[in-house]
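In this view, the complex is presented without one of its protein chains, the others remaining in place.
Moving on to chain A:
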Amino acid sequence: MSEPETSLKTVPLDAGHVALGGRMVPFGGYSLPVQYPAGIIAEHKWTREHAGLFDVSHMGPSFLTLTNPTGDAEADHAAVAALIEPLVCGDIKGLKPGQVRYTLLLNENGGAIDDLMIGRSPLFPGSLYIVVNAGTKDNDFAIIAKAAGDKAKLTRADDGALLALQGPEAVAVLETIVPGVSELSFMHYGPFDWNGSKLIIARSGYTGEDGCEILCSVEKAVQLWDALLADERVKPIGLGARDSLRLEAGLPLYGHDLDETVSPIEAGLNFALSKRRREAANFPGAARIIKEFAGDLKRIRVGLFVEGAPAREGAEILDGSGAVIGRVTSGGFAPSLARAIALGFVPPAYANPGTKLQVSVRGRLQPAEVTSTPFVPHRYFRKAKAS
C-alpha cells in the first residue's frame, strides 16, 4: 500500500505570493493564493476595470510535436491534428497558424474528461500548444501521449510559470514590456523574446475580459511577475476572484460544471463542436452528442439569478411547485452585479431565460430566475476583419 500523496507542490512564484500577503490554500495539488490583502471583491473589481495578474502555474501547458515532420506546413499540421482529433470534438485541422481553440477531451460516452485549449504553432509545422487543467493533467497527458504513439512527442511545460494578465488595460500594459503583443488577435498565440528569454503568449483567459496568458521559464518568472506588477495598472489577483470572474463570465469550471458525465451540449458548449467534426461523427461519444445537438437531451446548463443568500454548488434547483429538477454546480456572489448568481443543470423545458424557479439554501426555498449567460458581457478583443 502506498502512502497517500499529501504534500502540496509549490509554484515558482510561491515566495512572491507570501511576500505580497497572499493567503495560501491547497488547490489542484498546489499551494496557491486564494486572495491578497485587498480581498476578493476589490481584486475582482480591479480586474474588470484595470489589469489583474494571476498565477496559473498549476495548469498544464504542453507541446505535441510530430516526430518526423516533412516540412510541408499544411501536411504536417494535418498529420498532428489527425492524432488529437480522435480524442476531442473540435476542429483542430482547421486551425490557422497561431490560432488557439477551446475544445473538450471526451470519453467514449461523450462525457468531458477535461476542457482544454489547443493552438497551432505559428512557426513549427506539425506542432500544437495544448493547455489542460491542473487536477486532470496527468490523466490528460497520458491519454494524449498514448494517442500520439511514436508519431509525435508530448513535451510537458508545466514546470514553468504560467501567468494570466486579464482586464481592459492588460494588453496595453503587456505591450510596454513585450512590444508587439497587442498585434495578437483574440484566441491567437505566439512566441515573444523578452530579456533574452522566450515567452509564449496567448491572447486568451477565463475571466471574460481581454487579456493574455503567458508561459515563462522558471528562471525568468519572478522578474516577469515583478515587471508586470511595477505598472500601477496591475495588481495581483488570487484564485477567489478568478473563480468569481469566470462565474460572472458564465464559463464552466472543470470538476464542478463539467465532469465525465457531462457532454459539451449539456454544458451549453455547442460552439466547441465544429460542423466538420459533427458531420463526420468521428469523435468519442458522437452518437450521444449528435442526438443531443439535434435537441434530444435530458439536461442543460443554465444561468440563474438567485434572490437572497448565494446558492452554492450542490444546492437543489426546484420548479415552481417545489419538485427538485436539478442542482447548482457553481454558485456564489457576483461582485460586479452585487447579487447572487449560479450555474446549474435543469431539463430543457426549464431552460428558457425568464423561467421562474427556486433554489434550496440551508433547507429554505429562495426564488431564482433562469437568465442567459454570460452574466457580465464578455469583452474579448476582436480585430476588424480585413475585407
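By definition in this document, a contact is a pair of C-beta atoms (placed from the backbone, for glycine too) under 8 Å apart; a residue touches a chain by one contact, two chains touch by 3 or more; residues count from 1.
By our rule, contacts and distances are computed from a predicted model.
Asker: One chain isn't displayed here; going by UniProt, is it "Glycine cleavage system H protein", "CdaR family transcriptional regulator", "Quinol oxidase subunit 4" or "[acyl-carrier-protein] S-malonyltransferase"?
Answerer: "Glycine cleavage system H protein"
Asker: Which of A:Thr136, A:Ser244, A:Thr329 or A:Thr373 touches the chain that is not shown?
Answerer: The single option touching the absent chain is A:Ser244.
Asker: Considering the whole complex, which of A:Gly29, A:Pro122 or A:Gly308 touches the chain not shown?
Answerer: A:Gly308
Asker: Which is it among A:Leu8, A:Ile41, A:Ala147 or A:Ala172 that touches the chain not included here?
Answerer: Answering carefully, the residue with contact to the hidden chain is A:Ile41.
Asker: State which residues belonging to chain A touch the missing partner chain.
Answerer: On the side of chain A, residues 34-35, 39-42, 240, 243-244, 308-310, 312, 332-333, 335, 340, 362 touch the unshown chain.
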